[in-house]
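All protein chains but one are shown in place.
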Amino acid sequence: MSTVARFHIDHTRFLDPQGEPLGPLPDFACDPARLVPMYRAMYLTRSFDAKAIALQRTGKLGTFASALGQEAIGVGVASAMRPEDALFPSYREHAAQLVRGVRIEESLRYWGGDERGSDFAEARHDFPNCVPIGTQVCHAAGAAYAFRLRGEARAAVCFLGDGGSSKGDFYEGLNFAAVWKAPLLVVLSNNQWAISVPRSAQSATATLAQKAIAAGVEGVQVDGNDLVAVHHVAREALAKARAGGGPTLIEAVTYRLGDHTTADDASRYRDPAVVQEQWSFEPLTRLRNHLVKLGAWGPEKEEALARECAETVNAAVEAYLSTPPPTTAAMFDHLFATLPAALAAQRDEALRFAPRTAGRQPGGDHG
Amino acid sequence: MSTVARFHIDHTRFLDPQGEPLGPLPDFACDPARLVPMYRAMYLTRSFDAKAIALQRTGKLGTFASALGQEAIGVGVASAMRPEDALFPSYREHAAQLVRGVRIEESLRYWGGDERGSDFAEARHDFPNCVPIGTQVCHAAGAAYAFRLRGEARAAVCFLGDGGSSKGDFYEGLNFAAVWKAPLLVVLSNNQWAISVPRSAQSATATLAQKAIAAGVEGVQVDGNDLVAVHHVAREALAKARAGGGPTLIEAVTYRLGDHTTADDASRYRDPAVVQEQWSFEPLTRLRNHLVKLGAWGPEKEEALARECAETVNAAVEAYLSTPPPTTAAMFDHLFATLPAALAAQRDEALRFAPRTAGRQPGGDHG
Amino acid sequence: MAEINLVEAVNLALAHELARDEAVVLLGEDIGANGGVFRATAGLQQRFGAGRVVDTPLAETAIVGTAIGMAAMGLRPVAEIQFSGFLYPAIDHLVNHAARLRNRTRGRLACPLVVRTPCGGGIHAPEHHSESPEAMLAHTPGLRVVMPSSPARAYGLLLAAIRDPDPVMFLEPTRMYRLFRQEVADDGEALPLDVCFTLRGGTDLTLVSWGAMLHETQAAADALAAEGISAEVIDVATLKPLDLPTILESVARTGRCVIVHEAARTAGLGAEIAASLAEEGLYSLLAPVQRVTGYDTVMPLSRLEYQYLPSVERIVAAARKTLEAS
Partner (left out) sequence: MAEINLVEAVNLALAHELARDEAVVLLGEDIGANGGVFRATAGLQQRFGAGRVVDTPLAETAIVGTAIGMAAMGLRPVAEIQFSGFLYPAIDHLVNHAARLRNRTRGRLACPLVVRTPCGGGIHAPEHHSESPEAMLAHTPGLRVVMPSSPARAYGLLLAAIRDPDPVMFLEPTRMYRLFRQEVADDGEALPLDVCFTLRGGTDLTLVSWGAMLHETQAAADALAAEGISAEVIDVATLKPLDLPTILESVARTGRCVIVHEAARTAGLGAEIAASLAEEGLYSLLAPVQRVTGYDTVMPLSRLEYQYLPSVERIVAAARKTLEAS
């Protein structure tokens, strides 16, 4: 018997839960000009999250999936991307989307049941939210292939969850990208839950990062509540991808502090005491403490930011609520580049009956 | 940065290509009473293979997938199984099937285009050949779950190829079995080719055994042309499975000495010189040399075996060719336990038109 | 005897079968502690244990794939797919395996599997949560496809599906889960598969529908009744194999037929029924058959979903059209 292959999985963390450095920090982590925008993006994400839940509770929004507690992942990764890269999110990555330039009112439109929410004014080549779990990994691998074939220095960045890491699409897509040495970064936001199914019931592995070994690519684990660590590993992975080094899988370990979505009641299946405990690891406080220590942050700035975010979010809500309702014809307008003749009669029928059923408000309760 | 998990993949081999022991052998490997039946099964498999190809060439059989060069894997693994275990083969594992009691004439019927070939007289709960690549891993995982739930000391044993190890079903099924700690053995016959796609284009990994790490189960690599090694690791994996230790993935490294199927012409995509070279590793010679050295084998026994296998195969061919043709009604008879009323008219129609098109001989050329 | 809604009837039937037959196991995402996202399996894991009510990892291919292995080895798995928009990764196992295992082995192995999945729109759910995939399944030889439209039929048909020796797709219309309550006795009495249920007799035209659309269809029948038009309403219930004789017999009496379904029109199951009428009932047709269906467009997000779903108005208009003809 001989050993023919050896592997290991490393875990990266720079700041402890109180924001104390655990050792030397990467350069950017001592540069407020780099860190503050990321803190602000995390804060804005959280403000948006709270408002979206409030809108849902008052019947002004459909089912919504909050990113509460996971803000450092989306912000840390998206801030390492270039505009020409492409994002392939799940449905819980508005942290990353906001950094990419997706507008809050666009997000609200989507969750309010309106396809126009995915017609981003910026980030024009980013994929929209992806609900069928794991499928986006394949799309991202294909995009990465296109970039590589054309010799572009772009990368595809894909997000999925711990639950998603059980899905065939994830393994297949990663395997294709590995064979192709395509510029792909897969970020696995391990928030410990797939709705009610805990991480332990999802997989018998010690880590989720080790799933990368099945594709022969690098897998790293990172403290997903440490913005500095997330940003650092994402930068490295993206640099590698652009240099032709192939894909990376990052497992970002975090915790879903909220319900799965507004349609979920997590108290049915998990202990609120554990959730409470997890609040001591949440990413905003950690980064704020670090910024304070750098002399780059304080109560006034925090208050100003809170006000600013509230204004931004409120303005977006205004824009969302005053969006004219989608037209009936919209069901047909974008199905194909040109409406096939065979569909004209159906479109006419829809328009004929439209007035009787049109004008529905956004809102809802399932998912 | 800290290391949170370590893994390694071991490779097992007991006999070198000339059949010389590389070190101490497991007990069974010195016991002719255990080894000779396995040698005989390998020989019979090869005889069957040659005959099946001849039948196909003369228009008496449909497309056929030979196991040439891979006999040690099926025989070594199936000989470690108990009758009450269940086999989930691909389409290339008649070596294992013959050991399980599947009759040669049954195999011929299947490849001759007749469903009755999968109505095994023995091995009644083994799955039939599985053509949709990789799907059988899920079936085997489910079967293993059933065994475990009922507290039975049975195991499910599943075979797939190097190509199959790229398929989502493989990862998903293994992950389920791992979470369930179900008694499953997955044997990955890595014959270096998936039709024309070489192992190197299939996966960027150093080994295929390491795909087990993605599910948190043990993955071992074995010389698939060394019957002793294959049988040894299979016995260990099955003992572990029955003891509640969960699944194992065995990568059996071998080489497809023949065309993919009779519909394939491998000279289009691979160098015959390489194939020639691979003949020096083939499993029958290796085991025969070992048996000779044990004093358990010689030219007379070899000749007798050749005669015996020829007779067995010829008798099976007779039985196959004299099988009455399938009836038209058979299309309807086994679709459901009871034919739904809605199908009666279709059955009548089929019977009405049957005489004009019935009586087709087996044979064909694609796949 | 309690009044229960459709999702409670599903729960009741599952509990009944789990208690009756120890080979019955449930598997799916979030069906355990959470009791299913619609509460269809609420309380069942507590009562029957995590070995028989299995929370799986997130992978629909493997949910159905492993269920096939379980079924072949003597269990009676009832797999839940959380929403039918997530059934597609399991189509391969349904078409290539579940539907064929008995046939391929000439009866040696069988696949007594039930796949339950919520279907249809109208509850303002997110993207992919409002699919109507029944035609795709009904087109597949070897599958039975069943869709209940009331608590009592959900209970009785689900019992029948679980006891059936072959694979059954059991599609549960989400919009009906909590729409109304009905007295349902937990008496273990299965309803027959493979037959339509005539919900209301009529003489002027036949309305054929299934699942949640029966709500609008019945409302349309009411509206027509108010005008003195007598509509027969048929709940197809088992969509495959189709009980064509019941439909033909009705149309033979009424001469007019409107078929209502939520799925896209082209090659939907309504096409099969209309085609069968054109073949076997042509001479009794007094007017062209009408289909009122979802459009051949993607099911829109929630703000437009009620413009996609057939409305009472559309059904009534189609009925009028058949009544005005010749």
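A, B and C label the chains in the order they appear, each numbered from 1.
The rule is simple: a residue touches a chain if its C-beta (ideal position, glycine included) is under 8 Å from a C-beta of that chain, and two chains touch if they have at least 3 such contacts.
Everything quoted here is computed from the prediction, not taken from an experiment.
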Missing chain: touched chains present in the view: A, B, C
Contact with the hidden chain (one of A:Pro89, A:Gly113, A:Gly173 or A:Pro283): A:Gly173
Of B:Ala54, B:Val131, B:Ala243 or B:Ala306, the residue in touch with the unshown chain: B:Val131
Sole contact to the chain not displayed, among A:Ser47, A:Thr135 or A:Thr328: A:Thr135
From C:Leu179, C:Ala219 or C:Val298, residue that would touch the chain that is not displayed: C:Val298
On chain C, residues whose C-beta touches the chain left out of the figure: 61, 85, 88-89, 91-92, 95-96, 99-100, 103-104, 127-128, 135-136, 138-142, 240-242, 263-264, 266-280, 282-283, 285, 287-291, 295-298
Absent-chain interface as seen on chain A, which is shown: 86, 88, 115-116, 118-120, 124-125, 127-128, 132, 135, 137-147, 149, 156, 168-169, 172-173, 175-176, 179, 330, 333-337, 340-343
Positions on chain B where the hidden chain makes contact: 62-63, 91, 110-115, 129, 131-134, 163-164, 166-169, 194-197, 201-203, 263-264, 268-269, 325-326, 328, 330-332, 335, 342-343, 346-347, 349-350, 353-354, 356-358, 360-367
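The rule we apply is simple: only the chains that are shown with their structure count from here on.
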Approximate Å spacing (C-alpha centroids) for the pair chain B, chain C: 40
Length of the line joining the C-alpha centres of chain A and chain C, rounded to whole Å: 35
Distance between chain centroids, defined by C-alpha means - chain A, chain B (Å): 43
Residues of chain B whose C-beta touches two or more other chains: 168-169, 172, 175, 179
Junction residues of chain C - those touching two or more other chains: 56-57, 59, 61-62
